[in-house]
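For this depiction, one protein chain was excluded, whereas all remaining protein chains were kept in their positions.
The block that comes next holds chain A.
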């Protein structure tokens, strides 16, 4: 192998931390053409590419990277979009280090090929040229309903549209994108990029009905009775969890969902021109250490908080957030209080948060899963002065759609029971994404949407064949 392949991984140009912590513009700036071609040259073009096994939507990774190395970005885009309807988004928010890049052979002796950054480069390049549409099968004249316009629903809709179905997405909010719009901040995923990718779906003929709460204004059985051959439920994990500690309903305690939705979807950082206010105090504690917690912490800094602390019960190693998000948060000045958990939020006489009582933990013996579980240290309680708490300890399944389908099998937590391909207990009803798995990543939801699209196609085709006999 040539020296070139062992060359260092191309770094990602970023806004300076001291500058970016005061603005909402995108942090990572993207590769230049030269950087992209250089990085693509590091790929070994394995005969049996392991990286593809690590990708939930089976992107043709070596193929598109070869096209980048050849400087044929248009071809790279075609190859990329054959499997992935939302590449500009995935290139930005996928946890590549635990997926495709984790499997990269180059990564054994050196740093893995920056697959995610290349994906982003190609998608952005194509967007600037004006995206071309993937090939579409002839219209079948069959309708499918997709519930929820988040990553799972959008992917399912795109794939069904490509197969020739007439797809309608029913979305409860006033815009498409789900967590891509309300949850992930502008500085990590610019909203005009999400909108452009969603526009591509419209060009494929996907219809979108906003302000449509399935479970209230209509329900799954009504949709099936109204000419939809199948229904895909991608309603997500929309219900924020709270800790269940005293003081959690005080003024100044927000769910990460509320804090981020006010900021991102409702553009609270542009208040009062945009009329939805968002509040952040001087000293902020964010409970949890996932991607959403990092987003909340970094958003709090940008809204003007003086101090932002991530409070997490385990150690740095166990933090569920993407490595890059943790690194960016560190660089921007977010402080990490690890092996620490709150036990009580303390209010002032007006019902506002003024402090939080925490307890310190140490890592105990490994449990059945091999993970060392945190154990509280007796007598280690201490008080932290804070005025805002953002709870980011996960979300549960949104119950609105499922409540209206009493015959749909759910598990104890309220998630829909579905097989690998999204088939639920009701024929014709499919489900995927967080509503099935519990809160996970954008890309896993997209993978589920993709598999369901295939299964829906099989189901509808079989049903049509049966009718013909």
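In this text, a residue touches a chain if its C-beta (ideal position, glycine included) is under 8 Å from a C-beta of that chain, and two chains touch if they have at least 3 such contacts; residues count from 1.
Assume contacts and distances are computed from a predicted model.
Asker: Match the chain absent from this complex view to the correct UniProt protein name in "Phosphate transport system permease protein", "Fe-S cluster assembly ATPase SufC", "Sulfide/dihydroorotate dehydrogenase-like FAD/NAD-binding protein" or "Oxidoreductase".
Answerer: Looking only at the record, the undisplayed chain corresponds to "Sulfide/dihydroorotate dehydrogenase-like FAD/NAD-binding protein".
Asker: Given the contact definition stated above, which residue among A:224, A:400 or A:426 touches the chain not shown here?
Answerer: Candidates A:224, A:400 or A:426; residue touching the omitted chain: A:400.
Asker: Out of A:212, A:315 or A:337, point to the residue that touches the absent chain in the complete complex.
Answerer: Touches the omitted chain: A:212.
Asker: So which of A:7, A:29, A:270 or A:375 would be touching the chain we can't see?
Answerer: A:270
Asker: In the complete assembly, which of A:227, A:351 or A:366 touches the absent chain?
Answerer: Result: among the candidates, A:351 touches the missing chain.
Asker: Would you write out the residues of chain A that touch the absent chain, in ascending order?
Answerer: Contact residues on chain A toward the absent chain are 172-174, 182, 210-213, 216-218, 238-240, 242, 248-249, 251-252, 254-255, 257-258, 261-262, 266-267, 270-277, 279, 350-351, 398-400.
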